[in-house]
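Here's the structure, in structure tokens; my notes come after.
Shown here: the complex without one of its protein chains, the others still in place.
The letters A, B and C name the chains in turn, as written, and every chain counts its residues from 1.
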Amino acid sequence: MRFLLFLGQRLALTVPTLLMLSVLVFALQHLLPGDPALALAGEDMDPDVVAEIRHRYGFDLPIWHQYWNWLLAALQGDLGMSLRNSMSVVQLLLGKLGITLQLAVASMVLALVIGIPLGVLAAARPGSFASLAASGFALSGISVPHFWLGIMLVLAFSVNLNWFPSSGYTPFAEDPGRWAMGLVLPAFVLGTGIAGVLMRHTRSAMLQALGSDYIRTARAKGLREQRVVLKHALRNALVPVVTLGAIEFGQLLSGAVLTEQIFSIPGFGKLLVDGVLYRDYAVVQGLVLVSALLFIAASLVADILYFVINPRLRS
Amino acid sequence: MRILALLLMLCCGGAAMAQGTLRIGIGDDPDALDPTLNRAASGRQPLTAVCDKLFDVTTELKLEHQLVTAHEIAADGLSVTLKLREGVRFHDGERFDAEAVAFNLNRHLTMQGSLRRTELGALAGTEVVDPHTIRLLLKSPQAYLLLINLAERAGMMVSPKAARDAGERFALHPVCAGAFRFVERVPQGRIVVQRFDGYWNRANIHLDRVEYLPISDSTVRLAGLRSGELQIAERLSPTDLPQLRGDTRVTSVATPDLGFHSIRFNMANGPRQRIFGGDIRIRQAVELAIDRRAMVQALFEDQYTAGNQFVGPESAYYDKAHPVPARNVPRARALLREAGQPNLTFTLLVPSERERQEAAQMVQAMLAEAGITMKLETQDNTSLLASSQRGQFDAVFSFWSGRPHPDGNSYSHFACAGPLNDSRYCNPELDALLTRGREATDEAERVRVYQQANALLVRNVPHVVVWHRRTFTGISKRLAGFTPHPDSTIRLVGLRLN
Amino acid sequence: MASAALAGTLQPAADGRLRRVLRRLRRQPASLVAGGIILAFIIIALAAPWVAPQDPLASSFLQVRKPPSAAHWLGTDEVGRDVFSRLIWGARTSMLAGLIPVLVALSISLPLGLLSGYGGGWIDMVLMRVVDAMLAIPFLIIAIALAAFLGPDIWNAMLAIGIAALPIFVRLARAAAMSVRAEDYVEATRSIGSSPLRIAVRHILPNMLPPLLVQTSVMAASAIIAEASLSFLGLGQQPPAPSWGSMLNAAQRHMAAAPWMAIAPGCAIFLLVISLNLFGDGLRDALDPKRG
Partner (left out) sequence: MSAPLLSVRGLRKEFAVGGLFSGGRGRVVAVDDVSFDLEAGETLGLVGESGCGKSTTGRLILRLVEPTAGSVRLRGQELSGLKPHAMISHRRDMQLIFQDPYSSLNPSMMVREIIGEPLQVHGVDTTPGIDRRVAELLALVGLGPQHMRRFPHEFSGGQRQRIGIARALALEPRLIICDEPVSALDVSVQAQTLNLLRRLQAQTGVGLLFISHDLMAVRYIAQRVAVMYLGRLVETAPTTVLFDAPLHPYTRALLDAVPAPEHGAAPRPLLEGELPSPLAPPSGCHFHPRCPFATARCAAEAPAVVEAAPGHGVACHHATTLPAWPGLSPALTHPVEPRLARLLARFHA
């Protein structure tokens, strides 16, 4: 009951946030220099065509009027039409969501598989060489510019060694092998950064857990060290790590801009950069809104997870 | 990591690739796949596979028939009669006939947001003579120009039924009468087309399926080609070509491009015309300070062509009396002194695209040696379009993709009323020449007119043409029957994968 | 430069505290090495005109994209300039890119955080909605959009990064203000009858700084990467002036043919950023009151 109430409060707060967000994005992109109608009018740029396009997309209306029209349509689930390829923004986003989700999940799995064990290792044997190496890896992961790492990996593994496809995305249904190969490098690039963050948090949470009374009790009972570390300490240390992971995942959904650009993955990020460059207003607006929704949903999941995992809050 | 890679490679090897699938890496994600609304050059690639045109141009840029079997220009030049190919069907089974042609031309002229109106500017109306004969009525005697334009997107024929049913959403699933029918599109991902068995020229189609994959980076396209993911990679960067040496599986073919890169001066557009709008000696000095050949050599491995006119030096319309001038820094300095501008300073507007960014920096260095300070201002393409139209530039580094008919390279850009004339250069003498060029049906006459137009522009220097690109297409040696085309659109007829 | 500013700001507050922090830092060899690297970068950036072997803008049409040699230690770039010299001059841009956005973000977020965390009420409510909205958009997206709006220019890019970093900074500043507000000395000054303005300026503001300053080195690291990203997209440093990000932008087209153009600036960014992060870690540990 208390939980439902809390959930309701959180949901109610997202409404003004989203509204504020849509105003921000709308204002921001309409402040961008350049005239989308000119870009849309083709190489010949016939002035009549330009005027026609302006009128057709309502660019000749006052900006508040444009916003109002957009808001009304958006409330009915219509996010407008892409200026660039005449597709409905909702369809466009739905098409991309799958791809972006796949990349995000792949990166997250990689990050969890690397980050948490390394964090446990670093906490269990502080000062050891393994611990130092793990910390070094984590630090490198958060310090390397992702786009540069991407370029270097393409250079090494695709261009020179030819192990992985250098770009593009293949649907799973068509060729599972290619699909997997295509995700490896971008997932690695995105995953290392998150792995670094997760590793550092796992380590500090583990260190705290290992220093606490119940671990001392467990050790005093004569439990094997491995069991103490994995069973008792890790379970408690995971609480903050899991919530952090959910938030990182939320950011992945829209944060992979440059990585998608470099690997030519047709996800949210690439759509966004192209949208900004071509002043495809409806796409940018819809995209930002949807990724913000996803982000908010992910942080909500983080809160729920926190609530579910943390027994102190449940009672 | 390495073990994972090996494992994945193993399962990857197991999945055999579909026989007869051609994968083409293209440079940009195409916009709307509708002949009437398509804008970017990249859209022409898949559209050419899906939609046949009334005419086509040969690699020598001569007009040839495609869905038309014969044409006749009336003596007064104000109408053209077209005989249509019989037995042609659209992908949805609809019949291709004179009514369909009339529908299509009318659609280009009247559809909201149509980008074909300029190309069909001379067309007044159509007249269906019989199911396989149609007459085009012209406003002015510009028949040849019109027919050449019908060899482009304006001549692509879509199924009237499908177009009516889909309305604005036609671009999501184009239905035409080409050799391949549209299957699916993942925006920014790929466009897939499948062989159309009802195609009139079925015997010469040897591919089952073609996929167009937008990959923006030339190096990555090339890597895809070399790894066998792609069989064709369009528009390779000349700087990537050295990598192909010694590769036995792939090769590259080159063909001169129809377009040109030029630095356009603000002649009369708004307050910023004051630097270049007046004294011609200042523009000449800028031109003389640039070493086009050195630039082409340093930046493009000597693979592009230095140029100074709106067609390349190999074109018949090129005025050989005005060859590319050699660099002359002392003369440039002298001209500037005479014009009272020994310390000329101006800003060049450049798009963020790398090729022009690099060239702009080199031009900057070259001009500096002549005492000219050129600042660079970068804008993304959309902003740059708006700035140039509003005259917010001293000079702008522009690019034109080129058209088979020289009118496409000149009228819009240099005629007083040309929609692309952001310089606002206006010369009645040139206007007269360009109008005569439009109406010339005779090739010799056209050559004469456009050579004169070129000579005039070279003398007046409203812009400095710097180079003409060449299109490099990387192809797998498995591919047979490929001929590069100067309009850089890949024709699929006759292609075979071994 | 960021750490110099950091030390500079700590000085007047408490030189005894600074000494204690330095003493604790000295016990962490990794942070010391990182601090040394940062210092070296600062010196190189300041001394660029004397350190760089060649003019970073001088291009040679005959020496385009040449691999590393005795004349050009790190090779030449796409218009024949010395990559090594450009790398050295580019350090200036990257150092500024670490410093300026942080200063921008700090100077805006301190008063806002104070207003929100100490003032509370509807201002806090509205501000937090805006911050939430901004936090829901990835940092880089805001930076890209703002930089595109302001026009491609390195100063605009830095401003854009600073503004994009605002929501995080405002959150931190607000949290700092709230925790300072709960301190006894704030109650003490209230019991005297000090005005809210005096409490805010004399008591809360100065004590909000230390927790924020600990974040600056990590923030500077993010800002440097963000500048590189924007320049990589052509929205930052404009040609021909060098920055590590714009060098990467130029290198991308010649990735296969001239990899040295990409490797050197990438490594420089990595080295600087990892040093800042490491130094930040050390600083945090050294300032942690729970540790000896």
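Brief remarks on what is shown
We adopt the following convention: a contact is a pair of C-beta atoms (placed from the backbone, for glycine too) under 8 Å apart; a residue touches a chain by one contact, two chains touch by 3 or more.
A quick note: this is a predicted structure, and the numbers were derived from the prediction, not measured.
Seen across the whole complex, the unshown chain contacts subunit C at 13-14, 16-17, 183-185, 187-195, 198, 202-203, 206-207.
The rule is simple: only the chains that are shown with their structure count from here on.
Of all chains, the one whose mean C-alpha position sits at the greatest distance from that of subunit B is C.
Between the Cα centres of subunit A and subunit C there is a gap of 23 Å. Multi-chain contact residues of subunit A (touching two or more other chains) are listed as 32-33, 154, 159.
Looking at subunit C, residues 148, 151, 233, 252, 255-256 sit in touch with two or more other chains.
Across the complex, subunit A meets subunit B through its residues 32-36, 38-49, 52-53, 56, 84-87, 92, 95-96, 99, 154, 157-159, 162-169, 171, 175-178, 180-181, 184, 188, 261-262, 264, 266, 270-271, 274, 277-279. Of all the residues in subunit C, the ones that touch subunit B in their complex are 57-59, 61-62, 64-65, 78-80, 148, 151-152, 233-235, 238-240, 249-250, 252-257. Per the touch definition, subunit C reaches subunit A in the complex via residues 129-130, 132-141, 144-146, 148-149, 151, 221, 225, 228-229, 232-233, 248, 251-252, 255-256, 259, 262-263, 266, 269-270, 273-274, 277-278, 281.
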